[in-house]
Each structure stands twice: as structure tokens, then as C-alpha cells.
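Only one protein chain is missing from this complex, and each of the others stays in its spot.
Labels run A and B following the written order; every chain starts at residue 1.
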Amino acid sequence: MPRTTAIATRELSKTYKDVRALDNVSLELEPDRIYGLLGRNGAGKTTLMSILTGQNYADQGTAEIFGHAPFEHDPTLSRICFIRESQKYPDDFKVHQAFKSAALFFENWDEELAQDLVEAFALPTRRRIKKLSRGQLSAVGVIIGMASRADITFFDEPYLGLDAVARQIFYDRLVEDFAEYPRTIVLSSHLIDEVANLLEHVIVIDKGRIVIDSDAEELRGTAVTVTGEDAKVQEFIGSAQIIHRDALGALASVTIKAKLDSEQREQAKLMGLDLSPVSLQQLVVRSALSSTTETGIDERTEARK
Amino acid sequence: MIDDSKPIFLQIAELIENDIISGVLAEEAQVPSTNEFAAFYRINPATAAKGINRLVEDGLLYKKRGIGMFVTEGAPRRLREQRREKFQQQFITPLTAEASKLGIGLDELVAMIKTGSDS
Partner (left out) sequence: MNRIIKVARMQLINKATFIGIPLIILGGSFLFTLAIWWLVRRNGSDEGLYSGGAQAPMWYFLALGIQALTLTFPFSMAMSISRRTFYLGTVALFSVCALVLSVFYYLIGLLEVATGGWGMGGQFFALQWIADNNWLVQILFYFVLMVLLFMVGFLIATIYMRWRTTGMVVFFTLLGVVVLGIIALFTFGNYWDQFWSWALNWTAAGITLWGGLVALLMAGGSYLTLRKATA
């Protein structure tokens, strides 16, 4: 039996006035995996998630959740949970009332888990949501997302305002709960280092375009930074694809896309070159930068005219 | 613990291998579950499973249906043999390369190793 696709988009595009928020996005996400949707602020992450959850609609292209367009389709929507980073709650709502509401609509809602998380985050449930701090507000969204146990759960920059301890609680609980109740999770983030190890698959979006769509494990070790005497670095890297280059006098530090075998590593050592691993975060930042350098220059010349 | 130099599943496999070699995980001892590994190292459970499956494929771990994962008899010995083969390439070559860069001769190097292992 073929596995059904959890999320599929074809040539999805969306324009706000003169900003191209999504540009021909085609993706396929399999069920029961943790996906990272990474990119800078304003790269199109939230727009993409809004369209996937029927909260917004595309200008062009199609989006399907479990084979069905989500827009205004209750049976499909009921399998999704998406709490926005800037989620609005009714003004008169207290924290526990938001949870009560969520329990109505999310069929797999786990009240015990919700209470457990309330304690872990030390969330005052009798307080009005309006009066919560930024971190507490994020915690409300995280708890609804986790306790909903929806078939597809989106977390939109869920850690804003949370301190390091609270963020760690979130990551730990996520791994724990996911292991017990596998489901599709899309974690949108620009704090990549923190979440990198949780992800099975990485999607990087920049200026509305997909620049990386790859298994996290395949990405690891696909790039390396070579540091040493400029000439020797040049000799070593040959024609490999350069992602980034820094220079300091006669020293050069060049990040290349390459999987080095042990022979090459040995050779680098013999040439007196340092090899250092490239983190997912660096890789994403570099990829995003190199994908936008040209347009960046265009814009600057445009502005000068 | 976990770094970015190579896929995490390989690192997990190596961590377990190290525990088997050092005897932390004895022969026929039960290995923590995939989910326990995932929670402990804060990694994706699928990745942890991949690392463990690799050791199962290599015959270093075996599954008891419904109970869990155990260390195969003879696994420490086999691992030690494998590691010995890699030892030259992993440690000796870079050691001599660094030594020649610093102008340390072979005799001096041997002497240094001797004092190092005494202390």
C-alpha cells in the first residue's frame, strides 16, 4: 500500500501588493515526520502555513492536505492545528477558556498532557490571555499545539519570549510525545541550531522560494569549511562549489559544498589546512545568502536610480 | 556529544559502540529503546532508530520481539578488531603529520608517547 502524502503543494504562489510572498512552491511532506520549515523573518514561512491550513488562499497553484484542498473543508481542517506566532484570542478569554475551546474542536485533545505542560511552563490559567507576557502567550500556543495531537501540527516560531529553560522543556516534550504519538509536525523557526537535531527533514524558504528541501541527515556533512593559507586553500578546493568565503590577510576560510572522504581529509591535514564542520544553521544562512545576493544587489541599484 | 561533522545516526551508532567496547553495555545486556535515546540526546526518534538499526544490521545488537534490543554475544571483541584496523588511519597518521610539522622526530615522539601513557 503506498503511503499517503500528508502535505502536497504544486506551484503555489501568493503575492501581497508588490511582495511575492510565495513563488512557485512545490513540496511533498510525508506523514509522521518532524519537518523544519526554516528561513529568515518574512521569507514566507507563515504565508505558506496559512495557506496549508486554509487560513489564507493562494493566487496560483494547489495545496492539498491528505489529498484534499483544506480551504473551507471542515473534515480536512479538523486534522490540522496551526497556532500563529501572532495568534489573536478573544479579549475576554482566560487561559483555561482557550484550552476548553481547543478541547471542543481537536478530537485527539489530551487534557492530561495540557495540564502537565501548564505546570511545566508555570502558566497562570486563571489569567486573561490579554494580560500574559510574550513568553506566556507563546506557551499557550505551544500547549494547544501539543495537546491537540492533530495529525498535522504546525508550530510557528513557538519559542518567542520563552527563556532557555522553557524552550528546552518544549523541545524535550515534543520529542517525547512525538515518539509516543507519531504525527506530522512542521516546526517553523529561525533559531535553527536549537531545533536542528529534532528534525528529520529540512525545508528552507527564502524570498518565497524553496532553496533547500532535503533530509536533515543528508545535509549533515555535505559542507565543510576549509581554513588556511589562501593559495593552499584554493589548491585544495579546486572546482568545488563555494558557499561562502572569508579572507583575513593571507588566510582564507572557505565553505564548500563537498563530502570529503578520509583520503581528502588526510590530504588537507598534510597541506596544513583546517577542516571544520558546518552546522545546519550556517548551511541555511549561507544558502539563503547565496540565493539572494544577486537580487540584493539588484535592489540596491534600483534604489539608487 | 552530538556535533555537525557527520550524520547523527552515525554518531548514535558510534556512541553505542563505545559503550559496548568499554563494557558499559555488557554482552546480552539490554540497550535503551529508540525513544529513550531520542529523549536523552534530544534528537529525532527516527534518526535514533536509524542508528540502532545500523548496529542490528551489523549483527552487534539483536532484537527480542516485544522485549527490546540486546547486545550480541561477541560484539565487544568484533568491535575492538574493527577499531584496531581504523586506529592507524584515525590516530597515527595525523599524529605523525602534526609531529613532523613541529619538527618532532620519531624517537622523540615515541618517548613522548611513553611518558604520556605512564602518567
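FYI, a residue touches a chain if its C-beta (ideal position, glycine included) is under 8 Å from a C-beta of that chain, and two chains touch if they have at least 3 such contacts.
Keep in mind it's a predicted model, so treat the numbers as computed, not measured.
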item	value
Chains shown that the absent chain touches, full complex	A
Touch with the omitted chain, as defined above, among A:E72, A:E112 or A:D261	A:E72
Which residue of A:L12, A:V25 or A:I144 touches the chain not shown here	A:I144
Positions on chain A contacted by the hidden chain, ascending	50, 53-57, 72-74, 77-84, 87-93, 97-98, 100-102, 104-106, 144, 150
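The working rule: only the chains that are shown with their structure count from here on.
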item	value
Between chain B and chain A, distance of the C-alpha-averaged centres to the nearest whole Å	32
For the chain B and chain A complex, residues of the former touching the latter	2-9, 34-35, 38-39, 41-47, 50, 89, 93-94, 97-98, 101
For the chain A and chain B complex, residues of the former touching the latter	33-34, 171-172, 175-176, 178-180, 182, 196-200, 216-218, 220-221, 262, 266, 269-270, 272, 277-280
